[in-house]
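Only one protein chain is missing; all other protein chains are in place.
Just so it is clear, A, B and C label the chains in written order, and each chain counts residues from 1 on its own.
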Amino acid sequence: DRPQPAGPPGAKRDASSQLYIEVSALGSLDYFYDHKLGMELAGKALGVRTEYTGPSDYDMAAMITVFEQAIARKPDGIVVVGFEPSLGAIIDKAAEAGIPVVTVDADLPGSRRIAFVGTGNHRAGLEGGRKLAELLGGKGKVALMTKPGQSNLEERIRGYQDALRQHPGIEVVQVADTQSDPTVAAQAAAALLQKYPDLAGIACVEAAGGNGAAMAVREAGKAGKVRIVAMDRGNDVLESIREGVISATVVQQTALMPFYAVQILYNLNNADIPITTNNAAAGITGAPAAIDTGVVIVDRSNYGHFVRSR
Amino acid sequence: MTSIRQPTRGGGLARGLADFREFMIIALILAIAAAMSLASPVFLTPENLSVVLLAVSTQAIVAVGMTVLLVSGGFDLSVGSTVGLAGAVTAMGLAGGLPVAAAVLAGLALGAAIGAANGLIVARIGINPFITTLGMMGIVRGALEVISRGKNISGLPKAFNEIGQGYLADIQHPIAQHPIVISLVLVALGDILLRQTRFFRQNYYIGGNEKAARLTGINVDRITIFNYALTGLLAAVAGIIMTARLGSATVTAGAGLELQVISAVIIGGASLQGGEGTVLGSFLGCILMALIVTSLNLLGVDIYWQRLIIGATLLAAVMIDTLGKRRHRR
Amino acid sequence: MTSIRQPTRGGGLARGLADFREFMIIALILAIAAAMSLASPVFLTPENLSVVLLAVSTQAIVAVGMTVLLVSGGFDLSVGSTVGLAGAVTAMGLAGGLPVAAAVLAGLALGAAIGAANGLIVARIGINPFITTLGMMGIVRGALEVISRGKNISGLPKAFNEIGQGYLADIQHPIAQHPIVISLVLVALGDILLRQTRFFRQNYYIGGNEKAARLTGINVDRITIFNYALTGLLAAVAGIIMTARLGSATVTAGAGLELQVISAVIIGGASLQGGEGTVLGSFLGCILMALIVTSLNLLGVDIYWQRLIIGATLLAAVMIDTLGKRRHRR
Partner (left out) sequence: MHLPSDPVVEARGVTKTFPGVRALDAVNFSLRRGEVHALVGENGAGKTTLIHVLGGVLRPDAGEILVEGRPVRFRHPADAARCGIGLVFQELSLAGNLSVAENIFAHRQPVRAAGLIDWPALHARTRELLARFDLDVDPRTPVRRLPAARQQVVEILKALSRGPRVLVLDEPTSSLTAPDAQHLFAGIARMKAAGASVIYISHHLPEIFRVADRVTVLRDGRVVGTCAAAEATEQSLVRSMVGRDLANIYGERQSEVGPEVLRVREACGERFSGVSFSLRRGEILGVAGLVGAGRTELARALLGAPPMTAGTVALDGRPVRIRSPADGIAAGLAYLTEDRKQDGLFLDMTVRANCVAPSLADFAGRLGWMDERRIDRFAEDSRRRLRIATPGIAQRVRNLSGGNQQKVLLAMWMGARPKVLIVDEPTRGVDVGARSEIYGLLRQLAAAGAAILMISSDLPEILGLSDRILVMRQGRLAGEFLRGQATAETIIARALPPDGGG
C-alpha cells in the first residue's frame, strides 16, 4: 500500500507549479546550511519550487506541527529528517494523503517513506571511530563527547563504540556531556585531560564538542598530542584542523541528501519508469529504496576545499 | 479606571475594561487570520485550523494549570520536563506489559507527585518558586535521561496511541481529533472553575496578598500544594497525549515547553506578580503564538527570521496592552 | 535573628550571620574540594583549579551584572543571547577587516544597547522584566541567526584571539590566563562597588522598596536603565572573551547561560524579590556549580545522571540555606 504517484505518467503539471518541502529541526545550526543548499539546488536543477521549514530548536512537537502544515498545503513531495521514531506517525499520515515522503540524514525504516537518502548516524560514528583508531595507531585511551538524549547523537556514539571495539588496544574511558555548549564541553574535556594525563584521543559527535575539546586541549598546551575527531564541517572546525588542534572531522555530503531526495520525488511524479506493466498494481514505487551519500573524512590533507567564504 | 484582569461582574464598563486584554488578543487573532486567509488559500481550511489547534493542544492543557498557578502568585519551570517524564514512564509501563489504563494512571500519578513535591518545597520550606522549579526541571529531565538511558521508547499498543490519534466518537473530522477535544474541554472547564467557583477564586486573593489571604482564613499552603500538583497532573496529561500522538516517548519531549506556556499565559493577561489572569486569556495567548508560527511557515518566511519575529511578537503584544491600559488609566 | 544578605559592617555576631550564606557556600566548596582531593589526586593541582576558574569566567562576568540587577529587583533572561550576538558581531567586524579595537568596541556597544533597550522597556513602559527579557532573548538570538545565517564565523586574527587565549603579562601560569584574570578583576571591582559606593548601594534600596526609593529621591528609572545596560555590556564582554577563547563565533554561543547565571546568583544569596545579594556570593555560587560539573567529570559519573545531580544540588543548596536561616531565626 505504498503511496502512488499523483497522476498518470507524463501527464503531470509543468514543473514550475510543483512544490517540494523539507521539514527539519535545529535549522539554525551551521550543519543545516547544507540541507537548505541541497533543496535550493534541486529546485534550480529541476525547475520546481522547494522550501525548507522547521523549528530552530530540537523540538519534535514543533516539527510535527510544521509537518502537519506541510501536508495541509498538499505539496508534491516531502523531504524529512527522520530524527526520531515519533515522526513515524506523521509520515504515515502524509502517505495516506497521497504525498510521497523521503527521509534524509536519519532514516525511519518502520514508516511509509518511499526512500532514504543519507549515510545514517551510525555509519557516521563508525567512520569517525575508524579514523580515530587509525590516528592513534590502534591504541590508547579515548573519551567520547555528546549531548545525552538526542537520537541522532546516541546513534553516532554507538557507531563510535562499535568501531573502537574492533581495536583491543583502544579503551573508551569515559563519555562526557557537552550540553551542546562549547564552553561546557571545554570544561568537561579539561577535566578529562586532568584525570587521564595519558588521554590519547577525543571524539565528538556534535559540533559543540569539537570546538570545546579543541579549546580545552589548546588551553592545556596539548595541541597535537591529544587527537581530536570532530563532527561536521563548520569553518571553526576547519580552522582548528589548519591549526593542528583537531586532527580530523567526519563530514557527510549533506547537500546531496535533500538534492537526491527531491530527485526521487520528482521522478516519481513526472517519469513513471515502466519497470512493470503497471507499477502501482505491482506494488512498486519506481524509486530507489536508499541512496548512500557516503562519509568524508576531512583532515589536514583536504580541509582547504571545505572552507566556505561567508 | 484601570483594567483589572480578575473575573468581575457587574458595572458594564468595568466588566468591559476587565476583559480588555482578551478583546485585544481576539482582535489580533482575527487580524492575523484575515490577513492570512488573503495571503494563503489553505489557511481557512479545517485541516489547517486543526493544525493550529493540534499544535496548541499540549500547551493549552499545561496552560490551564499554569494560569491557576500564576494567578496565585506561583510559577513552574518544571512542566516541560514533567511532560517528558510522564510520557516516558507511561510508555515504559506499556512496554513492560501494563494495561493501558494502569500505565496512564501511573503517568498521571507521577506528574501529580512531581507537582506536589514542588508545592511542598514552595509552601512548607518556603523556597522561591523560580528556584524550586528550576531545580525540579533539571531533576525531572535528569531522571528521564537516567531511566531511558537516552533511548526513545516506541512500539506502543494501538489502543494507547488512539488516545492521541483517534477521533471523538469516531467522527473523522480534523477538529474531532482527541488532543483537540481533550484540550478544549479542559480549557473550558478550567476557565469556568477559575472564574466562578469559590475554591479556585481563592487563588486571586492569594496572588493579591498572600499574608492577607492567610488572615482571611484561606489555607494558603494547602492551596499552593494543590495548585502545583494540579499543574503537574495536567503536564502529565499533556505528556501522555503527546506520547500517544507521536506513538513514542522521546527524551527531549517537552523541552522548552515551559517558556512557551509561560509566555502564552502572560500574553493572555496573567502577571508574574500574581492576582491576575484567566484560563480563556491564556488559551487565546497559546492560539496567538501558534498562529504566528503557523503563518510564518505558510508564508514560507525564512527560518532565520522566525525566532526574531516570535520574540518581537511577545514583546509587542504585552507592550500594546500595557500602553493601552495606560491610556485607560489617564 | 534573620540573615540578611547585604554587606553590613561591624557587630561580630551580626556580621557573621549576615554573611551566613557566603560562609555556607565556602563551607560547601571546601567540603567538595576536600572530598575531591581525596578521590582524585589531580584535583588540587593549579591546572585543575584553573580549569574551574576558566569554566566560570564567562558566567562570573555576566553574574556581576546579574547580581546588581537582582539586587535592584530586576532580572535578565536575554544575557545568553547577548553573549552570542556580541561575540558574533565582533567576529563579523573582524572578518570584515575592522581593527581589533574597533570590532571589540562595536560588540561592547551592541551589548550595552541591548541592555539599555531592556532597561527602557522595563523602566519606561513598565513591562515586567521576565517578559521583557524573554522577548529580548528571542529577538537577539533571532538577530544572531539572521545575520550569521546559521554559519559559524572563524578565522579571526591572532591579535583578537589573544584576548581569550593569552596570559597576563605573558606569565605562562594557568591562573594567569586572560579570561581568568579579567573575570577576577571584574568580580572584585563589582563586589567593592556594590558594597561600598553610594551609587551602587541605591540598588539595595530600590530592590527593597521601589516606591520608597522613588519617594526618597532616587532616580529609579535611570538606575534601572543603567543596570540593564551594564548587564548587557558585561554579557558582551563575556561574549567577546568567549569568542576569542574559542577562536570562532557560533550561533548557539551562550544559549542556556542565563539560567546557569541566575541559578548561581541565587545560590550566592541574591533573591528574586530584590534587595539582597553580593557579587562575591554570586561568584562563589558560580564556583560551586562549576566545581560540581568538574567533579562529576573527574569522578566519571554517567552522563545520564549528571543533569539530575546538578538540579538536585541547586535545590539542596538553597534548601540548606533556608532551613539554616530558619533555625537562626528562632
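The working rule: contacts are C-beta pairs under 8 Å (C-beta built on N, C-alpha and C of every residue); 3 or more make two chains touch, one makes a residue touch a chain.
None of the values given here were measured: they were computed from a predicted structure.
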Displayed partners of the chain not shown (whole complex): B, C
Given B:190, B:247, B:275 or B:311, the one touching the chain that is not displayed: B:275
Given B:75, B:204 or B:226, the one touching the chain that is not displayed: B:204
Absent-chain contact - pick from C:166, C:208 or C:300: C:208
Where the missing chain touches chain C, by residue: 2, 4, 6, 8-11, 14, 192, 196-199, 201-202, 204-205, 207-209, 211-219, 275-276
Positions on chain B contacted by the hidden chain, ascending: 1-2, 4, 6, 8-11, 14, 196-199, 201-202, 204-205, 208-209, 211-219, 273, 275-276, 329-330
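Methods note: only the chains that are shown with their structure count from here on.
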Length of the line joining the C-alpha centres of chain A and chain B, rounded to whole Å: 33
Whole-Å gap between the CA centroids of chain A and chain C: 35
Residues within chain A bordering two or more other chains: 27-28, 56, 148
For chain B, residues contacting two or more additional chains: 145, 150, 303-304, 306-307
Partner chain A, residues of chain B touching it in the complex: 42, 45, 47-48, 51, 54-55, 58, 144-145, 148, 150-152, 154, 161, 165, 242, 245-257, 290, 293-294, 297-298, 300, 303-304, 306-307
Chain C residues within the chain B interface of the complex: 121, 125-128, 130-132, 134-143, 145-146, 149-150, 259, 262-263, 266, 271-273, 302-312, 314-315, 318-319, 322-323, 326
Touch list for chain A against partner chain C, complex: 27-30, 32-33, 56, 146, 148, 173-177, 179-184, 186-188, 190-192, 194-195, 197, 207-208, 211, 215-216, 218-220, 234-236, 238-240, 308, 310
